Each structure stands twice: as C-alpha cells, then as structure tokens.
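Would you mind keeping the following structure in view while I ask a few things?
The complex is shown incomplete by one protein chain, all other protein chains being positioned as in the whole.
The block that comes next holds chain A.
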Amino acid sequence: MNLSPSQWAALLPLIIPSVGACLIAIMALDKDQATAKWIRGAMYGTALLAVAASFWLLTELWKSGSQPSFGQLHLDRLAQFTGIFVLVAAALTIMQSWDHFHQEGWVKGETLCLLLFATVGMMLFASTSNFVLLFLALELFSIPLYALVGTVRARSESSEGGMKYFLTGAVASSCFLMGGVLIYGLSGTLDLSMAAPILKTQGLALDPLVLVGAALMLLGFLFKVSAVPFHQWTPDAYEASPHPIAGFMSVATKGVAFIALMRIFPVSFAPLGAVGAKMQSVVAVLAVATLVVGNLTALVQTNVKRMLAYSSISHAGYLMLGFVAGTPAAFNGVLFYLVIYMAMNMGAFGLLTAFGLVGEKTTFDDLRGLGWKRPAMGVAAAIFMLSLAGIPPMGGFYGKYMIFRELVGTGHVGMAILGVLASLVSAYYYLRLLVALFLQAPSAEAERLASDRPAVHAPFAGATVLVCAAIVMAGGFIQTFLSDGFTRRALVEGLGLIR
C-alpha cells in the first residue's frame, strides 16, 4: 500500500508515540539489576523523544496550515490543536512521573507505555467524527488509564480506585456504544456528520430513538469530563492514582472529551436543530448541578488530591457553561480555558510531587509551611490556586471571563451569576491550600520527621511546575495572542465555526 505524503502527515503524529510505546514495553522486559538504571533512563528518554517528535510534526503541520486526512482520520486544525494540547500534558506527566515513581519506589516501564497509548487514543478521539473510530479511540485511551490508576499495586487503595474507575467507565463506554448503535441503525451511516442530514431528510429529527441515542452518547462524554451525576469515580480515582497520572487524567481526558463533544454535538448534529437544543438544555441543568455539587463538596475535603478532584468537577461545570452559551466565541473560551486549565492542574498536581508528598500523605496538614521552605514552588502554588479561583491577572480569570461574557451575551444572566457565586465558593478552598502553605507553621511532629528524612529532590517535577506557572501567567498577559493565534484558529479552520 502506497501512502501519499499527506496521508503520512496525518498518520505519523499518531504512529510515532505508538511505536515508542511498543519499544518501551520491550525495554521494560529487562529485569537485570545491574542495567536497571540505564534502562529506566532509556525508557523515559524514548517516551519523551516520541512525544517530542510527534509534537514537532504537529507544530510543523500547524505552521504550514495544511489539514491532512487519512480515511476517517481528519487531522484538521482542531485535531492538531488537541494533539499539541495532549502531547504537552503527556510530556509534563512523563517528567513528573520520573520524580514521583522514584519517590514511591515503583518505577515501571509499563506506566510509560500505557501513558503513550492513552495519548494516542486521545489524539485520535478528537480527530474524527466516525463513530467506530470514536469508540475505538475512547477505549484506546480509557483502558490504559484504568490500568494507570491502579498502577502502584503496593497500595491497596490504588487497585480499589482503579477498579472503581474501570467498572463505572465500562458502563459509560457501553452506553456510548449503545447510543452510537441507535444512531447508526436509524441513519445507516457510521459517520456522525453524515448521519444528521440523513435523519433530517427521513423526518426522524425528533424520533425518540434518535433522542435516546444522542442522550446516551452525551452520557459517554459527560462521564469522561466527570460532570455530575457521573462524577462519583473522580475523587476515588484521583486519590488512588499516582499524582502525575491524576493530573494527566484531570486535564487530558477532560480536554479531549470536551473537544470531541464540541465536534459531535454543536457541529455534526447541527442539522438536527431540535436534538441539539434538547441536549443543550440537558447540559445546562447538569452544568448547574456540577457547579453546585463540585464546589460545595470540595469545601469539606481534607485531602488535597480529593479537593483537586472536586475542583476538577467544578471546572467541568464552567466549561459546560460554555456549551450552554453555545456561541463560537464561547467555544473559543472553552478552548482557551482548557489550555490554561491544563497548565493550572498539571502544575497543582506537580506541586505534590515537587514537595515530595507520597502515598496517603497528601492532606492539607502535610503541606503546612512548605511555601516558605521552597519559595519558588510556593509562588507557583499561589499562581495556580489564584488562577483556579479565577482571580486576575492570572490566566484562569480570562477563561472564565470569556465564558461568562458569552453567557451574559446570550441572555443567560442567571447562569452567569451562579457561575460567579460558584467561583466565590471555590476561592475558599483554593485559599485553604495557600493558608496551609504560607499561613500555618508546620506541626512539631512534621518538623521532626522532615529533619530525619533526606531533602526532597524532584528537579523534573519542579521544572514542570515552573513551566506551568509561566503558561498560566502568559495566559493572563498575552491572552489575545493565545486566543486569536491558537484557539480561535483551531475553531475557525478546524470546525469552520466562526466565519
């Protein structure tokens, strides 16, 4: 089979990480103690190299402006944007996991291999509107993540969280599959962007089965973004998984699920106006529930990872508000928000690694006074938390600003008020982390333990935290560059939304 250069261009960004993953799996077979150190380095190097190569290919594509495709795989602007987004998150995760797994004493090649496969799956998930490919991609990134959550087998709660995530995730995937099957059965096409016009010409636009199909597919997406009431897995899975993996799940999974949702619902299903409107009202109701439940539950958490899990639920709520507004500018806001959110959350989870908190020792009390001991990390933590709370001049404010502005512009003033009240509540629990870091002295026992232990050495995690902080601040000061040069182009040229 001969592939044209354009087809290669579409395929290579996905193939390279897959090949890297396979290589790592082979390297991980080595059990020789003497060479273990070198093999480890080689595995992490390979993983980073694979991610970097794919990243380079995508940025070249972005610069050239071409949007190649291979069969049902369309590597358009939006897919390239998603690819870059996921790859950056993956690179940060790989760097952080080097430090984290060394702290845990559990350095395994499989985790990297799974991580790369998940990355490929995510890139694929946002690059197609073909249902079969969508489902395959969904499984390709979900199954490695189930395994990654439970990867530190030495901790019993780790496998518990993985199991919980797997069982609920499997149900959500089958719902998604069922929804797609219904749409396929009625329209006779697997391409969702073709299905909508066909259903419309057949006069099935408001057929109950179409509605059920669309609703089931929506459920699959909402599960992945951890919207209420499909959120229960989130805190347990995050708490169980290694910090970098939790960070990766919180940003990459949510990000691609939202981007794929954007491709399917407002765009592909646009011809079925009524269905879209109904789904939008469902999203509106669930967004409200997500904001309320996510924020209020986060208030009472004592564990930082669980707090971040509920905070990630509440951020899903803000992003869903963008879908409620439903204008192209609101989708632009969603993409912008996702970029900043990636930096904020990868940074926040990276902090835990940089501070050397392992296992169960991730409560607020474990963080006390650390901001003064590690000033650079402390400043970065302040940037992340204030940005998560949406305080200017951090980038997180602009994400919220864009979404709220569109909400108000489309007449959803009540939703906007709810949104700002939710971020007021969220400010409290984000401040709690700063209170622990700066405003509380460490307990005497923690001091004694700390003096016994060797100093925490986490150079890579520290570096990623600083990079993330820089991105967040950049989002606050060169927001137009990010939004016009990056997210808006992805929407305009990828989805053809804003003309």
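Here, contacts are C-beta pairs under 8 Å (C-beta built on N, C-alpha and C of every residue); 3 or more make two chains touch, one makes a residue touch a chain; residues count from 1.
Basically, contacts and distances are computed from a predicted model.
Asks: Can you pick, from "Acetolactate synthase small subunit", "NADH:ubiquinone oxidoreductase subunit M", "4Fe-4S dicluster domain-containing protein" or "Cytochrome C oxidase subunit IV family protein", the UniProt protein name of the chain not displayed?
Replies: "NADH:ubiquinone oxidoreductase subunit M"
Asks: Which candidate, A:Ile26, A:Ala52 or A:Val413, sits in contact with the chain we can't see?
Replies: A:Val413
Asks: Which residue from A:Thr234, A:Ser314 or A:Gln479 sits in contact with the chain not drawn here?
Replies: Selected residue, touching the omitted chain: A:Gln479.
Asks: Of the listed residues A:Ala329, A:Ala381, A:Ala458 or A:Val472, which contacts the missing chain in the full complex?
Replies: A:Ala329
Asks: Consider the whole complex, including the chain that is not shown, and state which of A:Phe101, A:Phe166, A:Phe404 or A:Phe486 touches that chain.
Replies: A:Phe404
Asks: Tell me, which residues in chain A touch the chain that this view leaves out?
Replies: These residues touch the chain not displayed: 329, 332-333, 372, 375, 379, 382, 386, 391-393, 397-398, 401-402, 404-406, 408-409, 413, 416-417, 420-421, 423-424, 427-428, 431, 434-435, 438-440, 479-480, 483.
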